[in-house]
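Take a look at subunit A:
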Amino acid sequence: RSAWAQSQVALQLSWLHSVQFAGSYIALDRGFWSEAGLDVSLLPGGPNAPVEPPVVSGSALVGISAADYTAAAVEQGARFKILAVAMQKNPFVIASLPGNPVNVPGDLEGKRIGMALANTPVLQALSTLNDVDFDAIEIVPTQYSAQPLLSGEVDCLLCWETDLPVAMAIQGVDSVTMLMADHGYALHSQTYIATEESIANRRAELVALLRGEAQGWEAYREDTKAAAALTLEMYPDAGLDLRTQELQAERQVPLMFSELTDANGFGWWTDETVAANIETLALLGRTVTPDLWDRSILEEVHAG
Partner candidate 1 sequence: MTVATLAFIDKRSLRPGRGSALLGAVLLVLGWEVLARMLADAFVLAAPSEVLTAIVENRTLLMRALAVTLANGAAGFALGNLAAIALAGIALAFPRSQSIITGLALTVFCLPLVATGPILRVLFGPGPWPQIVLAALAVYYTTLVLLLVGLRATPSSWIDLMRSYGRGSFSTLVHVRAMASLPYLFAGLQIAAPAAFLGAMVGEFTGAERGMGVLTIRAMRDLDVDMTWALATVATAVAIAAYLAIGWVARRVLVADPPVILSPPRPPGWRGGGWHAPINVAVVAVAAVIAWWAALALSGLNPFFAKGPDDVFHALFLADNAGRTRAMLASAMWETAAFLLPGYLAGLLAGAGLAIVVVLFPMLAGAAMPAAIALRSVPIVTTAPLVVLILGRGAIGTIALVALMVFFPTFVACLHGLRQAPGQVLDVMDSYAAGPFQRLLRARLPAMLPAFFAAARMAVPASVLAVTVVEWLATGNGVGSLMALSASLSDYNMLWSAVVLVAALSALGYGGVGLVEARVLRIYAPEQLA
Partner candidate 2 sequence: MRADADMPPDVLCDGLAKTFDGGVEAVRPLSVRFEGGHTTAVVGPSGCGKSTLLRLIAGLERPSAGRVEIGGLPPAETQRRGELAVAFQDPSLLPWRSVRGNIELALHLARRPVAAAHVEHLVRLVGLEGFADTRPAELSGGMRQRAAIARALVTEPELLLLDEPFAAVDELTRQQLAQDLPRIWEARGTTTILVTHSVNEAVMLSDRVIVLSPRPATVVADMAIDLPRPREPEMSRWPEFMASVDAVFAALSASMARNSLAIAAQ
C-alpha cells in the first residue's frame, strides 16, 4: 500500500512543491504534527489539479484554496468553510517593465495586458474599484509566463507577486509590480478550507493540523533562507533553484504577515477583512455571506 493509504491526514496544496508552502515543510520537518499525533502527507497540486475535488471527496482533510474559488465551489453546492488565511494580502500584481511601468491602476489604460482570460473578472473588479476604463485595456490571452512581457508581446502581466517577478529578477530583469491588494482588491488567498462535515467530525485533527501550520509559518518568518533551503532539501526532484526560492520566500512574508497576525496569530481574520472580501467577491460576481468563514478552529489553535 502506498504512503497515502497509511497517512491519517492529507493536506492538498494548491500548486507544485515550492517555498510557497514552506511553513508546512517546517512543520513536517520539525515534528510539529507528529508530536500532536498527526501523520500528515502533503499532496502537491499542479496545473490540472483543482483543490476542491480531493477535499470534497475526503481524500484530503484540508485544502489550500482562495476565497474566490471557495466561493464558487460553495455556490455549486460544496459545503466548504474557510478556516484560516495564509495570505492576508492577495498576491495578484500587475507586473511591468520599468521603461513602460504600471504604477497605479490608471496606468493600465491603453496598455496590453497578458493574462488568462479566466481572470477577466479580476481585472474588471480592479477597474471598478479604481475608476479605470476597462474597455481601454487590451487583454491578450497568454500562458502564465513572463515570456510575453519580455518579448514585447504585452506591456504588463497579471500575475503573482511571488513568481513571475521573482523569475524575472533572477534572470536579471528588473520589473515594476503593482500589488492589487494595495488598490482595494481585498481577497484572501492561500486559504485553508475544509468541509463542514470534517469540521463537525474531525475537529481535533483540524486543530492539530492548523496549529502545526501556524508554528511552521512562524518559524518560516524567522528565517526565510532556512525555509528555502529546507524546501530544496525535502524536494530535491522538484527542480527548484535556491536563489529563486530565497527571493520568493522573502517576498511572501509581507503578504502573509501583518499587524493583524502579529496581534492574533497566523491565519487570522476579522469581520472587517471578511466584509472587504465580500465586497470584492461581489465585484467578481460572487454573492457570499460571512459564514463562509469559520474561525472556531483557528480560535482553538491560538487559544491552545
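Criterion: a residue touches a chain if its C-beta (ideal position, glycine included) is under 8 Å from a C-beta of that chain, and two chains touch if they have at least 3 such contacts; residues count from 1.
Per the selection procedure, all candidates are chains of the complex that A comes from, given by their letters.
These figures come from a predicted structure and were not determined experimentally.
K.L.:
Pick the one that touches subunit A in this complex: which of 1 or 2 is it?
P.N.:
The answer is candidate 1.
K.L.:
Considering only the defined contacts, which subunit A positions touch candidate 1 in the complex?
P.N.:
2-5, 16-18, 41, 43-50, 52-54, 56-59, 69, 72-73, 75-78, 116-118, 140-148, 150-151, 153, 163-164, 167-168, 170-171, 235-241, 244
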